[in-house]
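Left out: one protein chain. Kept in place: all the others.
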Amino acid sequence: MTRVHDMGGRFGDGVIAQDAQDAPVFHEDWHARALALTLAAGGLGQWNIDISRHARECLPPIDYARFSYYEKWMAGLAGLLVDTGVVTRAELAEARGQGESTWADKRLKAENVAGVLASGGPADRPSDIPVAFKPADQVRTRKITGNRLVDGGHTRLPAYAAGAVGRILRVHGTHILPDSSAHRLGDGAEPLYAVAFAASELWANPEHPKDEVVLDLWQSYLEPA
Amino acid sequence: MTRVHDMGGRFGDGVIAQDAQDAPVFHEDWHARALALTLAAGGLGQWNIDISRHARECLPPIDYARFSYYEKWMAGLAGLLVDTGVVTRAELAEARGQGESTWADKRLKAENVAGVLASGGPADRPSDIPVAFKPADQVRTRKITGNRLVDGGHTRLPAYAAGAVGRILRVHGTHILPDSSAHRLGDGAEPLYAVAFAASELWANPEHPKDEVVLDLWQSYLEPA
Amino acid sequence: MWLGLDSVTAPRHGRGMPHDHSDHDHPHALLPSDPALRVKALETILTQKGLIDPAALDEIIETYETKIGPRNGAEVVARAWTDPAFREALLEDATKVVSELGFYGRQGEHMVAVENTKDLHNMVVCTLCSCYPWPLLGIPPGWYKSDAYRARAVREPRKVLAEFGITLPEDTAIRVWDSTAEVRYLVVPMRPAGTEKMTQSELVELISRDSMIGAGLAGQT
Partner (left out) sequence: MWLGLDSVTAPRHGRGMPHDHSDHDHPHALLPSDPALRVKALETILTQKGLIDPAALDEIIETYETKIGPRNGAEVVARAWTDPAFREALLEDATKVVSELGFYGRQGEHMVAVENTKDLHNMVVCTLCSCYPWPLLGIPPGWYKSDAYRARAVREPRKVLAEFGITLPEDTAIRVWDSTAEVRYLVVPMRPAGTEKMTQSELVELISRDSMIGAGLAGQT
């Protein structure tokens, strides 16, 4: 068990509330503002995507459960702004910014939006760590999920896939390790794989003998099996 | 991952809000009424303790997270009353009971309360299943927790202790199997053990090499290791 | 057999199978959302249907407010400190021993006593719900039932104990008992130094509820 966000396989959720194919992209104006604000604030360069995911995961479990999607984004953003010193608690409490920020020169300008969205932020990085597995190799995931660098830290091995045997499906190259990057400990890039697991390896009562779940997993999450 | 109640080991909860040693037993009058109502309704004999635990576990995850303790009890009770046909949805909606129930003769009377609380409801039962383990034996828990009789059903192996190796500490005799009893499939009594696990077997970053966690686990949850 | 563990085992069609509700179609959503009004509504319905005697509720409440509480456990512990044969019998078969003292009952049908020593500190939790030895300790305190205690006690008992003001010696092991069955655990805390001359009833005053859960020490102030 890591944190409340790690809900894959959980029982207890009811039917999925579907949106129509032609539903608006943003159901409320504030959803659109929340998304745009998060992207623009991210552009200040004070955190990366792993840090911002971890900020949402670290919301108190009660908040994580009760908040709608963009409410989680806003709460995560509030936490990031305070943690990085970009905004003070007093400014949040007064809903008023005190003077121009030292990072104001990093403000995302309207004319740069298209270019910034189009250029993205790739996560592949060179790494000295040799690729240990090839397609069809059998691997076993860590028996206990969890960040090995920081207790309670960010990790991307869901609890439902811990201690499971699967086979390498694809080698994705070498990617930034979120367990490191989310805690400002460096990229820690290492080989990343798509790993396929039989449903029977993951679930007490799998639906179908042929079904599989595939996860993208870093080499340090895996051992030969 | 079973359900939202299965939170042992979860990260994200803050400090524990302690009560004073001399705090009142019930912080609010309605807490006291909720407890008493649950006990008295249980006395109607329409469900057992495993069914009632499962009713609380089956609350929608959002409700389970946001409800206070006795709110979970009340919501669980509402579910049980409707599921068993003791109360109708219409009666709940109108907050009004329609006529005397056929189970009214089972009503717990004030003069019987002391006797009923004192007599309890033991969970040990005879079983034909031979006791397979003795103290100091090494055992491994099921790799995947979850009810094997009913998909998504009640079980008492927490996810954090799935697939772990421990040693038998005590043999408790033969007890009702909650996985069966919670779904009205019979007592299914089988041997029950206290099983000790090294903290390092359960957690990515254990606090201390000598620490252990002990769980009471049924024989069908275990295999020799 | 009041809990009906035997009487309700016959499967009935469509009952007892899990059926996951989304947020708004669970029966509880039909009731008032204010918790006090919600309880009142349920009590009213059940009373009108003849299923509940409000006087029985009063009796249950009074029992747990005034008769069944941690004083019971403290008496057991104080006697174990002062009577070696009793201590031995308690550690051997706590159910039998506490029954003889009149402390058998609901949520205490299968008791085990575990003793704290210099080498081993025992601590009790129920990660899956709120199991607790009612006949000896009464109704559990709020913190015992909190998500934070349930989530953290098994994984980081030392951090939890620190919040309760306890730092154990470095070479003391911790054993956390997660109450996953109907067995209930009573921690027998260590007898504080300097209490050799105290009477049993003086000792009882030192034995807090938390010390019998393992989240406190006897005599801790």
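Letters A, B and C mark the chains as written, and numbering starts fresh at 1 in each.
Please note the rule applied: a contact is a pair of C-beta atoms (placed from the backbone, for glycine too) under 8 Å apart; a residue touches a chain by one contact, two chains touch by 3 or more.
Fair warning: this is a prediction, and the values are worked out from it, not measured in the lab.
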{"item": "Touched by the hidden chain, restricted to displayed chains", "value": "A, B"}
{"item": "Per the touch definition above, residue among A:132, A:150 or A:165 touching the missing chain", "value": "A:150"}
{"item": "Chain B residues touching the omitted chain (full complex)", "value": "11-15, 17, 61-62"}
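What we mean here is this: only the chains that are shown with their structure count from here on.
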{"item": "Joint neighbours of chain C and chain A, given as chain labels", "value": "B"}
{"item": "Farthest-lying chain, centroid of Cα atoms versus that of chain C", "value": "A"}
{"item": "Approximate Å spacing (C-alpha centroids) for the pair chain A, chain C", "value": "39"}
{"item": "Distance from chain B to chain A - Cα centre to Cα centre, in angstrom", "value": "33"}
{"item": "Residues within chain B bordering two or more other chains", "value": "6-14, 57-60, 62, 65, 151-152, 160, 202-203"}
{"item": "Two or more partner chains touched - positions in chain C", "value": "18, 20-23, 147"}
